[in-house]
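Left out: one protein chain. Kept in place: all the others.
Naming follows writing order (A, B and C), and every chain is counted from residue 1.
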Amino acid sequence: MRSTHLPLIVTLVTFVLAFALCGSQYPAILSTRVVANLLTDNAFLGIVAVGMTFVILSGGIDLSVGSVIAFTGVFLAVILRDTSMHPLMAFALALIITTAFGAAMGATIHYLEMPPFIVTLAGMFLARGAAYVLSTDSVPIEHEFYDVLQGIYWKAAGGGRFRLIGGVMVLTFIVGAIVAHRTRFGQNVYALGGGPQTAKLMGVPLAQTTIGIYAISGGLAGLAGIVFSLYTSAGYSLATVGVELDAIAAVVIGGTLLSGGYGFVAGTFFGIMIMGLIQTYIVFDGTLSSWWTKIVIGMLLFAFILLQKGLIWATTARKRRATGSAALS
Amino acid sequence: MAGSTQGLLKRITPQLIILAAALLLNVIVFPDFFHVDFRNGRLFGNIIDVLNRGAPTALLCIGMTLVIATRGIDLSVGAVMAIAGATAASLVVDGHGWFTALIGALATGAICGAWNGVLVAVLRIQPIVATLVLMVAGRGVAQLITEGTILTFLNPGLIRLGAGTILGIPTAIVIWICLGAFVAFAVRRTALGMLIESIGINEASSRLAGINSRVLLVCVYLVSGLCAALAGVIVAADIKGADANNAGLWLELDAILAVVIGGNSLLGGRFSIIASLLGAMIIQSVNSVILLSGMPPEFNLVIKAVLILGILVIQSPKVSYLWYMLRASGPQPQPDRKSPRPRTTPEEKTQ
Amino acid sequence: ADLTIGFSQIGSESGWRAAETTVTKQQAEERGIDLKFADAQQKQENQIKAIRSFIAQGVDGILIAPVVATGWDEVLEEAKDADIPVVLLDRTVDAPEDLYLTAVTSDLVHEGNVAGQWLVDEVAGADCRIVELQGTTGSSPAIDRKTGFEQAIKGHDNLEIVRSQTGDFTRSQGKVVMESFLKAEGGANICALYAHNDDMAVGAIQAIKEAGLKPGTDIKIVSIDAVPDAHLALANGEMNATIELTPNMAGPALDAMEAYLADGTMPAKWIQTESKLYTAKDDNQAVYEMKKDLGY
């Protein structure tokens, strides 16, 4: 085991422990239904979180993703309602728009040297505003192709339905992991997170990489929007408010440092699963009032962060003693 | 400090220009914008509204500026506002005086800030995550206090803090201007400002230079908590009720935006509270344009996004450098390409 | 055996919502039902997750207060496959009717209509410039209440909506937006305020007072929900009318559910609650005393 893999392993262990713990209290949690639900219900979140992982690895942040999902949904619904375009065409169009939107934000960040937080905040207003302008009402999508896509699932023993969108998410994670760890672009993303000025001196193409990163994030938010529209068969301009914070939290719980440069796409997957598990647990419990729900979510978030810190600290302390690395803390 | 007024003026020039432009926009959509009269014992007019309605953001961005100067961020301020408002309301509803309520609210704010500070400074959790915890849980705590209702109160002392006036000027305006001036003065007249900037730029070096970065970090978050609490009390007093669910909702984003419009780098380091306060007023002027324009609300966000983008683009170091190049002639220094920080203030280039 | 019923609530974004939660819990307790409560924090995806978890848990029935009308087909089908009856609260959904047992709702368009009709009658032909405080942009109460009101004043040329802006259903935004209305139009030129909920109206009342005008007299105020503070304002003469949206949706819903589970009785597909108009003529003080402990 490399010391760099530690956060990933910690997240994995945390998830397994938590799952076992929840299962011991509510055995129904260990069913295929719950596992399938975790995948289906978090599909769109997982997909944006992959994009968010890239952004955060590069030391940036993308607050626009929630709005982009909503925009994509409304855009698809309106297109499918008002024109006779085939959904696949509409999907392609949506992906092109959102990718271009992300790329534009990336270009603004790079060429105008503006902080990502602010550029993407403006992007967040803009995308949701555009969704409002398209339609304030929630627009249902009725198209046979949607029914076909929604009809694709594998029913496991125990009643769990593994749906298409869950598969799309898993695939996104696999592709994302390969891109991050096994391509030059991925390495450049890490380099950017390590320090843009140094990366530049080392010959990393900053403009290309920055624009690429935000384009990926925008494009994946678009994909998540498509998945979300499959999930709800509708486009709604008020949908997925605050999803960017969920995605960021998942990425961080997955062991990626918000300051950039350290982390794994696979870690984000477990981050998503941990967050899904928290919600499932709270619903299974079913006694928490609205406010206690919030407090408990916050406390569990805190507990996971602490657990992670503790595990990392404990292991590195042991390692330090064993090998005597002289890092100044 | 000698020559500091001139330095300050130079520092805030871009903000002043943008503020003037934003106000001009208001005048365009509503020519009577600057009209102020005295009505019902108080100053009454749109410009007063901008100052008054900008109070919560202004108060938040005082603390936020300091937090951001240390390379941190405080996402919990909105939730802390809700908690503080709920505390104050429940105290007066229980029959305590307004002063007790105020102190109670400030104390809760201080506790919340200290909690954030300890997570960041002692447990070394990244600020955005550390404060996310309170952002999520805090609103729950506030609702726990009000039990989910809007806790309405009638205590005149407390109401005066938000909806009252001092010499005809709405109290909220007086409060944010005084506090802003006090904090800005305090950090510059002591060594605090420099020490805060120092840990924001390079904490390792600062620690080795003997700066107690831990205590300083906790203090900074504590101040942010206090500012948020004060804002929370004002917001609650303004509507004579503590609305745990909506008080300060998403206001943290406005506060951060104000700090950035104020020309402060999100990567920490050099800061100016005055500029942040101007940033808050710029945001409020933009909101005011939207309200006065009479456009349908569907367009609110688009207008806001476009205006803010415009403001930020004008402020972008690249663009201001182009400006500088256009005005000047002859062989000119190039922008500092090596600079390890993306934002370089314009005066650094022009000196 | 005791019934276990899952309740997916939208959140606790307003006093009315909190009251609905309280009443639902009371109703369940009275009937000896074990209520599993899930707060969705205003997010549809959380509601869907909650319903799926309820199904996985094997509850006997499910109550949903849907945050939006669309997007429920798939999850309702899963519930149907698992033989779990679903009752909708305070809003219907765009899904085939056989996917749910019944819907207990008020008619949002009708509420707007009642408000508009009241104003038409009240001004009795005089000219009236109206300002409107909308709910959260894109939310269905905002859209429907606006539609209903506009229907009612249609054809009455003396009534005109001169400004309409969102107040996000909150008190403080209601106050802020009303302040700008007062300045933009001039207080004397506004004859009536229509607010999509009481919270915004209460905020607006303060703005009107601070501008030196008399709410309820100088500017007529009509809004919707009938929360306790609105009754108080009515009693004080600071408001003119409010239309009740009862927080007790769970009573009829649980009745229907119990009946169905006991012997398969199919209720009607739509149980409409009453939209009662309260004006200054009612004994608002008494209603206030009655309502104030309901958790509004």
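The rule we apply is simple: a contact is a pair of C-beta atoms (placed from the backbone, for glycine too) under 8 Å apart; a residue touches a chain by one contact, two chains touch by 3 or more.
One rule holds in what follows: contacts and distances are computed from a predicted model.
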Out of "ATP-binding cassette domain-containing protein", "Dihydroorotate dehydrogenase", "Phosphoribosylformylglycinamidine synthase subunit PurQ" or "FadE30", what name does the UniProt record list for the absent chain?
"ATP-binding cassette domain-containing protein"
Checking the contacts here: which visible chains does the omitted one touch?
A, B
Which one, B:V36, B:V122 or B:A191, makes contact with the chain that was left out?
B:A191
Touching the left-out chain: which of A:G60, A:G194 or A:G255?
A:G194
Of the residues B:T100, B:Q126 or B:N212, which one touches the chain left out of the display?
B:N212
Tell me which stretches of chain B touch the chain missing from the display.
1-2, 189-192, 194-195, 197-198, 201-202, 204-212, 269-270, 331-341, 348-351
Missing-chain contacts mapped onto chain A:
2-4, 178, 181-184, 186-188, 190-191, 193-195, 198-205, 260-262, 320-329
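Convention: only the chains that are shown with their structure count from here on.
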Among line, ring, star, complete and other, which one matches the pattern of chain touches?
complete
So which has more C-beta pairs touching, B-C or A-C?
A-C
By Cα centroid distance, the chain farthest from chain B is C
Distance between chain centroids, defined by C-alpha means - chain A, chain C (Å)
34
In chain C, the residues touching two or more other chains are 11-12, 18, 21, 137
Could you list the positions in chain B whose residues touch two or more of the other chains?
143, 148, 298, 300
Applying the document's contact rule, which stretches of chain A touch chain B when the two form their complex?
108, 111-115, 117-119, 121-123, 125-126, 128-130, 132-133, 136, 195-197, 245, 248-249, 252, 257-259, 289-299, 301-302, 305-306, 309, 328
Partner chain C, residues of chain A touching it in the complex
26, 28-29, 31, 33-34, 37, 40-41, 44-45, 132, 136-140, 150, 159, 161, 228, 231-234, 236-242, 276, 279-280, 282-284, 286-291, 293-294
Residue numbers on chain B that touch chain C, as the complex places them
30, 32, 39-40, 42, 44-46, 49, 53, 143, 147-150, 152, 163, 235, 238-241, 243, 245-247, 288, 291-292, 294, 296-298, 300
